[in-house]
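All protein chains of the complex are present and in place, except for one that has been dropped.
The letters A, B and C name the chains in turn, as written, and every chain counts its residues from 1.
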Amino acid sequence: MTTTLEPTNNTAGMGEIESFTVTMQVRRYQPEFHEEAYWDTWTIEMYGTDRVLDALHKIKWEIDGTLTFRRSCAHGICGSDAMRINGVNRLACKVLLKDLDLSKPITVEPIKGLPVEKDMIVDMEPFFQSYREIMPFLIADESREPTRERLQSAEARAAFDDTTKCILCAACTSSCPVFWTDGQYFGPAAIVNAHRFIFDDRDEGGDMRLEVLNDKEGVWRCRTTFNCTEACPRGIQVTKAIAEVKQAILARNI
Amino acid sequence: MQVHKYDVVIVGAGGAGMRAAIESGQRARTAVLTKLYPTRSHTGAAQGGMCAALANVEEDNWEWHTFDTVKGGDYIVDQDAAEVMAKEAIDAVLDLEKMGLPFNRTPEGKIDQRRFGGHTRDHGKAPVRRACYAADRTGHMILQTLYQNCVKHNVEFYNEFYVLDLLMVDEEATREDGTTYTQKRVAGVVSYELATGELHIFQAKSVVFATGGAGKVFKTTSNAHTLTGDGMAIAYRHGIPLEDMEFIQFHPTGLAGLGILLSEAARGEGGILRNADGERFMERYAPTIKDLAPRDIVARSMANEVREGRGAGPNKDYVLLDLTHLEPEHIDAKLPDITEFARTYLGVEPYTEPVPVFPTCHYVMGGIPTDIEANVLQDNETRIPGLFAAGEVACVSVHGANRLGTNSLLDINVFGRRAGIYAAEYAKDADFVDLPENGEAFLVNQIESLRSAEGTEKVGELRAELQEVMDADMQVFRTEESIRRAIDKIEELRERYKNVAVQDKGKRYNLDLLEGLELGYLLDIAEAMSVAALHRPESRGGHYREDFPDRDDENWMVHSMLYRDENAETEGVKGIRFDTKDVVMTRYEPMERKY
Amino acid sequence: MTTQQQINIAAPRSGDIDPKYIRQSASSSSNWEMFKWLFMRISGPILLVLIFTHLFTNLMIGDGVHGLNFGLVAGKWASPLWQIWDLVMLWLAMIHGTIGVATIIDDYTKKDSTRVAFKVVLYLASIAIVVLGTLVIFTFEPCMTDAAGNLLDNSPSFCFNQ
Partner (left out) sequence: MWSWVGHRITGVVIFLFLLVHVLDTALVRVSPEAYDAVIGTYKNWYMALGESGLVAAVIYHAFNGIRIVLVDFWKKGTKYHRHMFWTVMILWVVVFGGFFIRHMMLVLGG
């Protein structure tokens, strides 16, 4: 029996951890001390496995403690740290530095379309308000609930699987050009979460949600620019979900 | 300063906090205070599943589940609590389903179940399918579903409100037998609004603590940056004991250097652990079940390989999880998330390269002692009226010395629910306790001195040193010597902490300041863990003393209880009192723990 | 020192929401938005056929743009097919374009007053053009005469055969 695997090299897996210098160009907004937003630039030494979040931490912990951003889980599941990195919306904890072009400064800005409060921190309330308005909870007639277990077929479960992955990070909504100019638009995240219930066969509130999204600021505002789909860190087919909701409204009203 | 009045105030909006809020919100005027937006809580990171003896795919019952929990916890599980949990597990899962949680389904449309480490049929005869799951996002779905139901029930959230202190008063009271004692009572909490830097007092009849774990005491951890043990430390500072703090679970397979979790499923699907020589070293440590031995055993074996110089990598500081012999299609089907983590974060292609892994701090078994009604205890049996705790912050204790996989998501649902119900019930008949005069003064002081300090120490540096020493000396192997080293270092850091300064002098969104306060909690918790570890001269579950490698049921079949006490001294550490508490036994007698 | 106060925290749908977070639009219960959306998608492909043919016949066939003169237009409109063709094209394109531009105005105007102003101008212009275009097509007289009643010499050839 062979229990020994010939190691290809001594450092199997991660090779020698390279280090490199990175220039971080960060959009700052410190309303208590400076009226206007400005750019700060730092050049720091980082390692092969480091992410943009690590670079921000390094700056915050070792150089400038006033740098402010939200973060928690550090591996892409809590949705705290959506920001604009090199002009596109990403989670800072999911972007490896070495995957970026390090010959140029890496720009970091707050996500667009929500009021900036301080550095990377934006006011998330408008975003959550839209989420709450689509009634993001299962609406089912409890009197008809079976006493023990409610059944759902595996196929029915699969119909809305994609949209259950949402972590409400707002990367999609704040990358949508319609949302940038019209902050009243419900935005892709709210539609994704409506989709999650509209296509759940256990739910009976679909009509109400379709009615909500048939609004002036609802699904029809989407111009299929696909920015949301490209920004979603969970790989949700956001534009597809929106299209399905549009069709559901059409089907219901015609 | 603003004062708010609620019947029930819940601190923390993870699984435990929101489960409590759903119950309490429908019965009493409830506010939920959370330092993160609810959906950012770390419950969302849980992958594997939540167990309940539904018997949807295989014969099963809650008594077997109780047994597995007791045995998994190396017999210092309180068996009454384990029974409650296993029994209520079934309703907990069905309730979640009714709230809309999209569980994976069997072909008949029932909730699907899968195997998980330590869960067996008929008292250890064979593995059983007990874990209900939603793909590999069970925790995410629980967190989302609970939040959705909070929205449905109009639960009032105060998002980004850090609770930094409890308001407690001491009263003289008389026991039934006529002796007098000091009864602690809770009047409310003091909270810091992140957006403005204002303090808010929340006066409440009932307060529920659900602030989660404290994994950030360690450097390598699967826990979030925000899991800094706030709730435990705040309670501890008010003279409430901490129970079983020496028991910390290290998950064997965290991504090396990062600690990001690769679920047990990786080995369940056939993954093999190898050292630098390519040897399948688990054959030496656990000849029969090899890589699928319990978490604590595998973690220790891995650490031993590294310690004895057989680690891989340039610094020889990790081992390798080898999946290369598995078909890529199989990996894609069963382990998509994990392999994505390896690719994203280490740039390793699991199809062709082994993944660097090392044990990562995962779960704190100990915490604030509670009874099965989630009521916090101020000593071995006296309740603090109106103060409740649930989730990872609490110690009921259902996890004993080692938590079984999937039992925590269950814990937060069962005891979160109980905490919500009992907190609301209590508030129904209770009166508000008068706020202590100037109760917030201590905190105001602390914040002001931290903000205005001109000290020379940096928060980030101290925290890094703390995490370094905890990783080195308090991890899977402990000896008196290593623990003392950790304690000495912690004492040094506590001294230096007095001289710490934050750079951000502003009021709005001052996360710099809060990291400073969190460091204070981390230091307290690290100290408690180390002192408790020093006090237990035996090896049990997650606590392994090389100088005492055997379990000692004769003397140590007890919970440890640690008190913050100005006048006490224990093992040379000032300000801490040590005590023990008996384990509740109902029907399972201790036996040797082998699988 | 400490006072009891009510603060605005966004508790969902409890009416306890800071007014600045409440959606401004009066929710239109009609399906107006949907019909506009649908119209864009139906008129688009039809326009594609109409316009491409139009461009092709006017610019590509024969002498192309050189052949373009009064005579050609007049000649085309003598046939009811082309009359209707151009009429439909005019209406669809104008409605399609007007809806489109109105959307753009909605997107980029911040103040209600500017929005209304732009839209009034847009709608007036569109109506004017549609009315004008329709009149031209319907009242068009291919065989125009001068003051003396003689056919103009650049009239389409069929006029001379009458």
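The rule is short, and it goes like this: a residue touches a chain if its C-beta (ideal position, glycine included) is under 8 Å from a C-beta of that chain, and two chains touch if they have at least 3 such contacts.
All values derive from a computational prediction rather than experimental measurement.
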Next on the checklist: One chain isn't displayed here. Which of the visible ones does it touch?
Outcome noted: A, C
Next on the checklist: Given that one chain is not shown, which residue among A:Asn86, A:Thr107, A:Ser153 or A:Gln237 touches it?
Outcome noted: A:Gln237
Checklist entry - Hey, which chain A residues sit against the chain that's not shown? => result 177, 223-227, 229, 237, 239-240, 243, 246-247
Checklist outcome for this item: Hidden partner sits against chain C at residues 41, 44-45, 47-48, 51-52, 55, 59-60, 63-66, 68-71, 73-74, 90, 93-94, 97-98, 100-101, 104, 125, 129, 132-133, 135-136, 139-140, 144, 152, 154-155
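Everything below uses one rule, namely that only the chains that are shown with their structure count from here on.
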Checklist outcome for this item: Cα centroid separation, chain A vs chain B, in Å, comes to 27
Item to check | Averaged-CA centre spacing for the pair chain C and chain B, given as whole angstrom | outcome: 63
Checklist entry - From the C-alpha centre of chain A to that of chain C, how far is it in Å? => result 38
Checklist entry - Which residues does chain C have that touch at least 2 chains other than itself? => result 10, 12-13
Checklist entry - Which chain B residues reach two or more other chains? => result 151
Checklist outcome for this item: In the complex, chain A touches chain B at residues 3-7, 10-14, 16-17, 30-33, 48-49, 51, 60-62, 64-66, 68-80, 94, 96, 98, 117-119, 121, 124, 128, 132, 135-138, 140, 142, 145, 148-154, 157, 160-161, 164-168, 197, 200, 202-203
Item to check | Interfacial residue positions of chain C with respect to chain A in the complex | outcome: 10, 12-13, 17-18, 21-25, 27-29, 31, 33-34, 36-38, 106-108
Next on the checklist: Applying the document's contact rule, which stretches of chain B touch chain A when the two form their complex?
Outcome noted: 36-37, 39-42, 44-45, 54, 56, 94, 97-100, 102-111, 134-135, 137, 140-141, 144, 148-149, 151-152, 195, 224-226, 256-258, 260, 274, 276-280, 283, 312-314, 318, 320, 322, 341, 344-348, 353-356, 458-461, 464, 502-504, 506-512
